[in-house]
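Structure below; questions to follow.
One protein chain is absent from this view; the other protein chains keep their places.
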Amino acid sequence: MPTEPLSAFADLDYDRAVRRGFPEAVFCEGKATEQVRTIAADIRTRRARTLFTRVLPEQVEPLLAELPGARHVTDARIIAWPGEPPEPTGGLVVVLAAGTSDRPVAREAAMTAEYLGRACELVVDVGVAGLHRMLAHLKLLRRARAIVVVAGMDGALPGVVAGLVSAPVVAVPTSVGYGAAFGGLAPLLTMLNACAPGVAVVNIDNGYGGGHMAAQIAAPNL
Amino acid sequence: MPTEPLSAFADLDYDRAVRRGFPEAVFCEGKATEQVRTIAADIRTRRARTLFTRVLPEQVEPLLAELPGARHVTDARIIAWPGEPPEPTGGLVVVLAAGTSDRPVAREAAMTAEYLGRACELVVDVGVAGLHRMLAHLKLLRRARAIVVVAGMDGALPGVVAGLVSAPVVAVPTSVGYGAAFGGLAPLLTMLNACAPGVAVVNIDNGYGGGHMAAQIAAPNL
Amino acid sequence: MPTEPLSAFADLDYDRAVRRGFPEAVFCEGKATEQVRTIAADIRTRRARTLFTRVLPEQVEPLLAELPGARHVTDARIIAWPGEPPEPTGGLVVVLAAGTSDRPVAREAAMTAEYLGRACELVVDVGVAGLHRMLAHLKLLRRARAIVVVAGMDGALPGVVAGLVSAPVVAVPTSVGYGAAFGGLAPLLTMLNACAPGVAVVNIDNGYGGGHMAAQIAAPNL
Amino acid sequence: MPTEPLSAFADLDYDRAVRRGFPEAVFCEGKATEQVRTIAADIRTRRARTLFTRVLPEQVEPLLAELPGARHVTDARIIAWPGEPPEPTGGLVVVLAAGTSDRPVAREAAMTAEYLGRACELVVDVGVAGLHRMLAHLKLLRRARAIVVVAGMDGALPGVVAGLVSAPVVAVPTSVGYGAAFGGLAPLLTMLNACAPGVAVVNIDNGYGGGHMAAQIAAPNL
Amino acid sequence: MPTEPLSAFADLDYDRAVRRGFPEAVFCEGKATEQVRTIAADIRTRRARTLFTRVLPEQVEPLLAELPGARHVTDARIIAWPGEPPEPTGGLVVVLAAGTSDRPVAREAAMTAEYLGRACELVVDVGVAGLHRMLAHLKLLRRARAIVVVAGMDGALPGVVAGLVSAPVVAVPTSVGYGAAFGGLAPLLTMLNACAPGVAVVNIDNGYGGGHMAAQIAAPNL
Amino acid sequence: MPTEPLSAFADLDYDRAVRRGFPEAVFCEGKATEQVRTIAADIRTRRARTLFTRVLPEQVEPLLAELPGARHVTDARIIAWPGEPPEPTGGLVVVLAAGTSDRPVAREAAMTAEYLGRACELVVDVGVAGLHRMLAHLKLLRRARAIVVVAGMDGALPGVVAGLVSAPVVAVPTSVGYGAAFGGLAPLLTMLNACAPGVAVVNIDNGYGGGHMAAQIAAPNL
Amino acid sequence: MPTEPLSAFADLDYDRAVRRGFPEAVFCEGKATEQVRTIAADIRTRRARTLFTRVLPEQVEPLLAELPGARHVTDARIIAWPGEPPEPTGGLVVVLAAGTSDRPVAREAAMTAEYLGRACELVVDVGVAGLHRMLAHLKLLRRARAIVVVAGMDGALPGVVAGLVSAPVVAVPTSVGYGAAFGGLAPLLTMLNACAPGVAVVNIDNGYGGGHMAAQIAAPNL
Partner (left out) sequence: MPTEPLSAFADLDYDRAVRRGFPEAVFCEGKATEQVRTIAADIRTRRARTLFTRVLPEQVEPLLAELPGARHVTDARIIAWPGEPPEPTGGLVVVLAAGTSDRPVAREAAMTAEYLGRACELVVDVGVAGLHRMLAHLKLLRRARAIVVVAGMDGALPGVVAGLVSAPVVAVPTSVGYGAAFGGLAPLLTMLNACAPGVAVVNIDNGYGGGHMAAQIAAPNL
């Protein structure tokens, strides 16, 4: 297949960075490798800070070749360009992962917040089955301006955390779990029904969305 | 409509009490008042200890008239006959209700356990949005041989409790909650996906089933 | 039925106000009128700023009798006590309602934000079927520190708004709509799948939750 | 396996072209390669203009061998025979794809409309997260007699477009998106609930159906 | 409650009629009677042709009082103002109702098409359980430029009709049926999966949407 | 409202009785009382044996007035005309109801089979919680040419029965049960997944459909 | 892994053939190849007529080796032993497949009916999009004592057939179709909601169940 021009398949919204104040992201999962590479070339030309999310294994090498100095984090499936995050401003973002299996999504959230300009701390394996593990981090949680809580299975952690802090909690359900988790539906519903106010929810496995929302919440006042 | 004989609409399983060791229950919601009364008359004749569950308002007077000495608990929608529970044997059953709105189902569970012969304690309004409320009862919870946890909305309480005790937890989801609780589906899924082992689930709003299961778990060894 | 003591059915979390920095709310829908009144009496004694949400029609008079000076907003189904909101601090909260039918939920959100201490503007009937209506308010939207967007039917408004501003958007789906809206499921899913990042979602018809989240986001830095 | 005669597995509806005025299509996904080839041979004999849709990779070569001059478009998974579309009649069909990942389905729609005899324009990557991209094509949209809008994720684009034009919009949801898109269920529901009238919906990923409907709408009056 | 000004709850899109070429409609179901009346008064002032759909019984009298000469069709729940439809232009719209119970939705569709300026024929009780009933109207169906098919239960009629004609079919599922029709979900899915191309679907019970789409399809070319 | 002629809302399929060999039925639930009465008048004129199913309370008197000699069975919600069933031919139909609450649907099935010309036996309250109750009827079950099993809640009875007999089992799920029965969805799925072959399922609460299918199965060979 | 004895994993119900009058079937999909072979050896020893259904590719050779003279039909995924069906008795079974893609399930049904002792005719590709194709077989359909209709996508064929014949129709939904067929859910619901009485439904893709039910219906009277 001959290489198609960018305009045949994408209309990049470079203006969004200006309009919204945050860099662009390219969702790679549904795109052909050749398309992703063409997009990367255009981005390099324009020197636009960009996150590539949900990068497929076969897209990694072409992207790194096209974007010198980019940073690739395998389990988070993110490539960031340029590789260094900006200097942090605004408040602290804390990201919690309920279980080890939730860590990839949590790292996607943490990296997103970091590359959008926030300081960020990541804490893993603090699910409600052993409350003392989360309670050990309460001091850190109370320093946060925004908290992202990533959890699969019963998705109970965000509601428990929200009951203990004053910062808003962005809940990210994951598709981790046995059969009746139904691909993340169970934790999604749990989080939407959290008893404690101060929890809002993004899509299943959407670490990028969770991190972006937290970065906006913790942004410095203009 | 002329009164129908019992055999036209019901075949009471008096043998179940013998076969299983627990008294019978009559689920009233889908039955006509006249049918419920005919069943009550038969039960009185046979002197069979019975619980009438999900009693509809219009069925209360006819049942009480037919069963002298019966006990009616309005919010639990139960009529117990005879009115006094048996002497408790076996271990302690503790019933927790996450919120005030879950209390009717919790009382249905507690009464069921009590009339099946267990000692029972009921604690209300100890949801995870304020963890300290449940933790204040930890000593009681650790004395239980079986725990029933009744919760709507996010249904997170059973999993949190199960992580702290050695007794098995019977979880009862309720239909209490905002829209995406979907009539109890959300807490049902949460409970089925509880991270801590030691949680098993009965039907939505099924306080009777939860109390029955707990009574069996805490039954004396034969 | 004799009046029960408060401890029989509720364990009010007055400490939450201290712990989290926001006043308590009492969800009235699943509670008996007598219970709600007993709770109100306790609250008055403790002089604790409180919102009563989802107040049922028959609960209004008893609550107003128990709480002198309280403010009742009928379509929002809220009673606030004391009646005056606190002096606003922090950033501006803007609440949008996509249609006229979404206004009650939007007002619940706006009142919540206001009584939690934020300045708040409410704009109604700006759905995506006529984009120019929302675009007319773009200047106001860009002044907001947090935006609540309330929408039923297709739930498309939050994603469109998020693409135009830098503030985080809290999306509240409503149960307004024809059959395949399935009681709010359709807008809920739309909002969770919003193409633009910066949208997080609360429960269907949960104006209180949306307003609370926004108030936390727009809170003054400590 | 010996080759089966056509009549053992298919009863081609050649009369449909006469009855309905549009050429036949063969849905290949659930058919064995040998079956598809036997059908192609019969079609060549009868010289019947035909679209093969959802062609599986292993079916491409046998079909092209059987149908000299056929045109194969890989990402649209279509083989058209004969390779040249008919001369366009009737009004203009415009096909929009919300994102790059929706392009294959959009091309299936566009090719279908073209081979059914309509002039067709395809515009890609104009999702609602950056409204200005779609608005840039408003003039083209207002020239259309029928518009097909292909979108995954939140599926909000068709409703926004319909609010701006007088042509009917055929909405095609796609299975592109994160977890809670539930394989296209989310955009399907969004489109069914579009606030603006003038949107009707076909099956998920059904570019063929969308293009066919548009070709019928834009057909010349008889 | 004092009467609120229109701007407090609605921002009528009078421009839509200009922008799209079709009159406005007011969806009454979720609005207070007082709001509906205020909207009607504004409409009368502007002399804007309008359909009021899903009119609640208690809204009928106030609307008729506000809009002299309006036409009310009870089972279709529509009030049209002015009462006379415009002179028909463009092609013929045929509306089919599968069963007697589907007639109210079918009449909503037919009235909508008529008041948007199309000639319209309505045929009732021609479901697929007795094919000959529909086949008796084949000649009429083949004269149509657009066909609306309204059906509950199995929703099979649109696909059968589409296989016999060249006009596009707009399918309207209804909530008529036994339990597993799930409020219209069953016919909705049937219609989305119609084997014959040329079927597109609107929301459950959305006669207005079906009639509007058909009126657009059958509109005269500009 | 003036009385409408029959042709305005119904096209009765009298030919069906000839074509299929079974009398017609009129589903009353979604029809206006006036419509039902007009249909009854037409039927009386044509002397066509008919079942009126799902008769609403307000329709009973008008129907009985229109159809002298008709038989009304309240809980089955059926009116049969003429009142006497035909002489039974073919094999025996046995109808089982798992619980007392399932009896109305079971009687609808039994009456349908009887009025379509089969001998029919009805047995009530033989659910699987007490297997001996069903086993006591095994001899009767083995005499049947077709068996209808009506069950709500877990819907387990049809599969258990099918494992014990050679006659085909028509399973009718009912909407009886606690929350997670989801209006009959649970027994419906159970029956579709019955381990024993020889079970086929009709719609939820569709006693008429179950009885009709059984009457066809047990019909005399022609 | 050493070969396990049969009793470690299966308890074959040879008595079922006696009890029910139909041979046993072994569902192979969830069983290990070694288990299936051990079962086959036991069956050969007992000389019990058996159908192996849903045979996995890797199980074919071992089964054929163990069961000399067995017949394997690849697309139906069935192995029958002994290879010859019994002499047909009772009435005729007709199996219809709506589309070519439904043929494997239809053949599973036809073979099952044949090996259970019925004469059987199979007709393929007669979906409702071209009614004349099914109508061409009406004479055959009217000779049947039982009809199996296999259909995916909209699943409309069984209801249309049932409206034209007096024999009962067993409907088998298939998982064939585009996205919103949801793996067979769409045709399943369509069939359960068929307007014409005389349709009962078995599980998705369950050709075996459909053929078994039909064989029972068409069995000779005892």
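The letters A, B, C, D, E, F and G name the chains in turn, as written, and every chain counts its residues from 1.
FYI, a contact is a pair of C-beta atoms (placed from the backbone, for glycine too) under 8 Å apart; a residue touches a chain by one contact, two chains touch by 3 or more.
These numbers were taken from a predicted model, which means no experiment stands behind them.
Of F:A98, F:V124, F:V148 or F:A218, it is F:A98 that touches the chain left out of the display. Note that of F:A146, F:V160, F:I204 or F:I217, the residue touching the chain absent from this view is F:V160. Within the entire complex, the positions of subunit F that touch the omitted partner chain are 98-99, 127-131, 153-156, 159-160, 162-164, 177-178, 180-182, 185-187, 189-196.
Contact residues of subunit A toward the unshown chain are 74-75, 99-101, 103, 124-126, 129-130, 132-133, 152, 176-181. Looking at subunit B, the residues touching the absent chain are 16, 19-22, 25, 91, 145, 163-168, 170-171, 188, 192-193, 197-204, 208-209, 212-213, 216-217, 219, 221.
We take it that only the chains that are shown with their structure count from here on.
Contact with subunit B and subunit D alike is made by A, C.
The chain pair from F-G, A-D or A-B that repeats the C-D interface, sharing more than half of its contact pairs by residue number, is A-B.
Each chain gets a centre from the mean of its Cα atoms; for subunit B and subunit C, those two points are 34 Å apart. If each chain is reduced to the centroid of its CA atoms, subunit A and subunit G end up 49 Å from each other. Those residues of subunit E in touch with two or more other chains are numbered 16, 99, 129-130, 163-164, 177-178, 180-181, 185, 188, 192-193, 203-204, 209.
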